[in-house]
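Sharing a structure, written as structure tokens. Questions coming.
Shown here: the complex without one of its protein chains, the others still in place.
Chain naming follows the written order as A, B and C, and within any one chain the residues start at number 1.
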Amino acid sequence: MSLGTSSGRQATAAPFAIELRGISKSFGPVQANRDINIAVPKGTIHGIIGENGAGKSTLMSILYGFYKADAGTILINGTETAIPDSQSAIRAGIGMVFQHFKLVQNFTVLENIILGAEDGPLLNTSLARARKALTDLSREYDLDVDPDAVVEDLSVGHQQRVEILKALYRQADILILDEPTGVLTPEEADHLFRILGGLRDQGKTVILITHKLREIMETTDNVSVMRRGTMVGTVKTAETNPEQLAELMVGRKVLLQVDKDAANPGREVLRVEDLRVTTDGVERLKGVSFSIRAGEIVGIAGVAGNGQSELLEALGGIAEARGRIVMNGADLALKGLNGQSRREAGIAHVPEDRQVLGLIMDFAAWENVGFGYHNDPKYQKNAVLMDNAALRADTEAKMARFDVRPPIPTLAAKNFSGGNQQKIVVAREIERNPDLLLIGQPTRGVDIGAIEFIHKQIVALRDAGKAVLLVSVELDEIRSLSDRVLVMFDGQIMGERPPQTDERELGLLMAGMTEKS
Amino acid sequence: MTKLPRWADVVLVPLICLAIAFVFCGILIASIGQSPVVALTSMITGALGTQTGWGYTLFYATNFMLTGLGVSIAFHASLFNIGGEGQATLGGFGVAIACLFFPWPHWSMALLGSITLSALFGALWALIPAWLQAKRGSHIVITTMMFNFIAYALISYLLVNVLKPEGTMDPATARFDKAFNLPKLADIFGAVGIPFSKAPPANIMLFVALGLAFATWVLLWHTRLGYAIRAFGKQEKAAVYAGIGPVRITLYALLLSGGISGLMAVNAVQGGAHRLVLNSVEGAGFIGIAVALMGRNHPFGIVLASLLFGFLYQGGNQLALATDPVTGEQLKIPREVIIVLQALVILFTGALPYMVQRPLEKLFAKLKGAA
Amino acid sequence: EPAIIYDVGGKNDKSFNEAAFNGATKWATETGGTFKELEMQNEAQREQALRQLAESGANPIVMTGFAFGDTLNAVAADYPETKFAIIDMVVDQPNVKSVVFTEEQGSYLVGLMAGLASKTGTVGFIGGMDIPLIRKFGCGYAQGVMAANPAAKVVLNMTGTDGSAWNNPVKGAEIAKSQQSQGADVIYAAAGATGVGVLQAAADLKILSIGVDSNQNYMHPGSVLTSMLKRVDNAVYEAFKEGADLKTGINVMDLAAGGVDYAMDENNAPLVTDDMKAKVEAAKAGIIDGSIKVHDYMSDNTCPAATF
Partner (left out) sequence: MDLIAILQILESTIRMSTPLLFACLAGLYSERAGVFDIGLEGKMLAAAFAGAAAAAVTGSALAGVLAGIGAALILAAVHGLASITFRGNQLISGVAINFFASGLTIVLGAAWFGQGGQTPALSEGRLAQTPILDLFGIDGHAHPVLELFLGHGILVYVALLAVPFTWWLLYRTRFGLRLRAVGENPAAVDTAGVSVVRLRYAAVGITAVLCGLAGVYMSMGLNTSFQREMTAGRGYIALAALIFAKWKPVPALWACLLFGFLDAISIRFQNIDLNGIGIPVVIPGQFTNALPFILTVIILAGFVGKAIPPRAGGEPYVKER
């Protein structure tokens, strides 16, 4: 059954909080939305799922007045409403938490929250009220963040909270969240969903975009599925199941859990001893030691911002460190270095933040495939010239193998959706067939089709007798992929557990609590 | 992402912008009681109507090509080197040394000598700012600006107190040995049997500059260094991930930038004046910035932009001499009108293409609809 | 039809080129003739302009400024039928008239007046850029000052080292104020448009100033002590008048020939005592009859009265 089409009639009866009719939007050649119809009943949580690049964010951005639709109409509570800009959206009671946060990095939390919603021409009054309101909100939904912290110093998880608080502060009764849990720990996520439930009970309407079917099943009332810019359909959550949704989404059957047989670890590939990293005065990595053997996947679980990033950067040769890193029996330099030296040592690195480290967003896909390997002999014509043709050919091949969409090597990285950007990076690094693969948040913001694919690649690499260090805030991912799990907290390793360990116990470790305490 | 066909974007839009600029300038000329038509025609004939005109246009264009290329390389590393003026000034000093103190047996050797020294001095003048930027994070815009002023002072000291021959009024070096004069277009074309005006100073450096433009293109898009420079320019942190050393790239980019700007002096000093005078650069360093920006930092675009500016310079010079065909009287157009014209051209072709693109897109959409 | 080419300063630079322009216009108004004129925009244009004017049949062709010397020397031979006149430079060609001025003499006279008018015994000199020509002015000036008062002190400043040095009245005024605070109560400006700022500041500070090239006394009556006249206008006027049969060769416009002088008019009359006037006239006579020798900086790049 589908609500989307029958919306017209119902509008008179029980007006929908939101109704979009015939929305179309294209970015240059890319048709992001094609004649989209969707209706969201008041006081419900409405899920939207779809592959990367399906057009979810675009659609919501149109609803929020960030983009202008090429065609179509928007009805809020049954009345047609023009939303030329975000201001009118806010006035219409819509709040949105963007997939890519819209925060001013060097402002405090408070400054970010009041921005655009100040009380008067002078700040201190607004700041005072906001501080008060913020503490109330924090208590009500216990979303605590330090109001005076500067945003760039906050973990992504906390920045996420700031975004949500922004929307709540503006008293939105229609709340749009675009992949809010991409960067949250399971606890944080569950917490968020409790909040959303609370909002629904207050009669607010929530639209939730996510790639995680579990979240859809657990929290939403209805779910709409998008594919390649079109609306495939809307179903009642109660009347569907993950497999069906996955199929609707991708258009084929998808394996929702990794199938891999037991690892048979070989020689030690990497050994880390008392590794320490200090960034601007603060020691973020406080003496970490572990080792990885060939043919195994070691997962690092932990709440974002507990030293995982520094660990990856130290191993990847981006951050200077103290201690020892022994790769294939040889000590690696720890200072005055860069990614190059590590690649030569047989380490490949899929960084946590593809848009900041992994890709040059303005470069074409084919140039990005050479990124980090531009000195590789196989991309050189001769002593002087690079062999761009070879690079392009290689890119086409990779795009085919990794099903990157659209498969246009000359398209700039920034014009691919998040998931496809990730595929480009993963393809580049995995296909180096390295002795050790460092991979951070491999499936952040990636659709289930792609997740399935990327997970397969990681396992395949392991089975090929390579070592993998997997860092992820997704416990599911850690547990389903890893052969051994290390839990990090506050720059230290709290302990090692087998992947079967139940979430509670891992959760406790991630919170810094050992069984005894 | 523009919806225009490429040719329209690359050819049509700039032409329309250019036209608009000239219309505005025509209004200005008319408003001071002169005939825009006569003015424009005399500019065009003066710059493109005769071999001599072409020769001068190309001579100026060569200057701008070199400084423009210099600026653009730094730009690709997202370093705004506004020191082209000073680097070219020092380049002039290099040329003077090469042409005054070495007994070259042949002009070609002299050319090699002056190219080497001017590039060297230009690069050296960029070295300290580059090093400070790389090591201390001292903002390149300030340091290069300061080094422009320091260069003026240094060169005027050298000319007045060191290089100036006894008893001459002119704060300039002696004339270089005639044997070191660079072959002019007349000689080069003459060699292949094409007669060309002897008057203009346009010389072999034109081809050197064109060669450099091509070399720059190869460097930026077909070599590892170019790749590294562009990547560094886009995302510095990512560059480190990729194994690109910020310090090294900063130095390379600015040294190349300064070196190429320095070469401008070979054209102006050895090719044109045959001696080093005060202010031998005459703002070409700054025009280079405009040229690089208008050429969208692409060597091909830079060549076109330099030709445009060469045309404006030479056309402007001619405008000052233009006479009314009817009365035979000299037009009374102050030279500053040409500066205004340059401004309008920079503004419309460089900063306002979008103003033209949008309507064009609509138009093309209509045409498509019709077709 | 005669032609005149102004140097990059432009024909309205309030001094040198403007004087040339005045000379040309004077000729035009008297004879009712017309003349071609051209303002230099850049170095490379010099040769082009000369050749074009020559080919357009302009004759004679007058140009202001030493910077033309080198180019003219190269070009003149190609146009034997055309007569050229160059100001401030000697070009040894059969069809060229070289007009040079003895700025040191004129500067000596105004220096003498400065020395006499100064109560503090300290006077100032502000040049545009540190080039030989300006040192020539300054050196003559310093000699005049010393002649009036051997104990006098001359504060020397050059405005700058780039093109803006000639167009920086704000800095000119600032330098004047600085010199005043160092005791200077008469300041001689040889700095193009920068001088406008100097004269202004002197007027504000209620001290005396000295103009240059053309008569600038009118700019601040009661403050401009005098102006060192460099009769470029006469030189151009003469050249135009001689027309096609221009008298070639070197033409030294010195004090005797009225090429340089100091300006007296109603604007500065109250400032110049009879005693001062007498002394200056005496010095003038002395220079003309040779009893007073004013050292020319250019002759050996040294100055007995000042260090640059």
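We adopt the following convention: contacts are C-beta pairs under 8 Å (C-beta built on N, C-alpha and C of every residue); 3 or more make two chains touch, one makes a residue touch a chain.
Keep in mind it's a predicted model, so treat the numbers as computed, not measured.
Enquirer: Can you pull out the displayed chains that the omitted chain is in contact with?
Expert: Displayed chains contacted by the hidden chain, ordered by label: A, B, C.
Enquirer: Considering the whole complex, which of A:Leu59, A:Leu75 or A:Met96 touches the chain not shown?
Expert: A:Met96
Enquirer: Just name the one of B:Leu15, B:Ala30, B:Leu112 or B:Ala153 that touches the chain not displayed here.
Expert: Of the listed residues, the one touching the omitted chain is B:Ala153.
Enquirer: Have a look at B:Val10, B:Val141 or B:Leu331 and name the one touching the chain we're not showing.
Expert: B:Val141
Enquirer: Among C:Gln200, C:Asn217, C:Asn251 or C:Asn268, exactly one should touch the missing chain; which is it?
Expert: That would be C:Gln200, which touches the missing chain.
Enquirer: Taking the full complex into account, what residues of chain C touch the chain not shown?
Expert: 10-14, 18, 130, 156-158, 160-162, 164, 167-171, 173-175, 177-178, 181-182, 193, 196-197, 200, 204, 219, 307-308
Enquirer: List the chain B residues touching the unshown chain?
Expert: Against the missing chain, chain B presents residues 1, 28, 32, 80, 128, 132, 136-139, 141-143, 145-147, 149-150, 152-154, 156-157, 160-161, 286, 289-290, 293-294, 334, 336-344, 346-347, 350-355.
Enquirer: Need a quick check: the contact residues on chain A for the chain that isn't drawn.
Expert: 27-28, 64, 66-67, 85-87, 89-91, 96, 98, 102-107, 111-112, 114-118, 120-124, 126, 166, 412, 414-415
Everything that follows uses one rule, which is that only the chains that are shown with their structure count from here on.
Enquirer: In graph terms, with chains as vertices and touches as edges, which category applies: line, ring, star, complete, or other?
Expert: Topology of the interface graph: linear, an open chain of contacts.
Enquirer: From the mean C-alpha coordinate of chain B to that of chain C, what's the distance rounded to whole Å?
Expert: Distance between chain centres, rounded to whole Å: 35 Å.
Enquirer: Would you tell me which residues of chain B are touching chain A in their complex?
Expert: 1-3, 218, 221-224, 227-228, 230-231, 234-235, 237-238, 240-245
Enquirer: Over in the complex, which chain A residues touch chain B? Could you list them?
Expert: Contact set of chain A toward chain B: 27-29, 316-318, 338-341, 343, 349, 351, 356-363, 367, 370-372, 374-375, 380, 384-386, 388, 415.
Enquirer: Which residues, counting only chain B, touch chain C once they are in their complex?
Expert: Touching chain C: residues 52, 56, 59-60, 149, 152-153, 156-157, 160, 164, 166-172, 175, 199-201, 268, 272-273, 275, 277-280, 282, 313, 316-317, 320-321, 329-330, 334-335, 338 of chain B.
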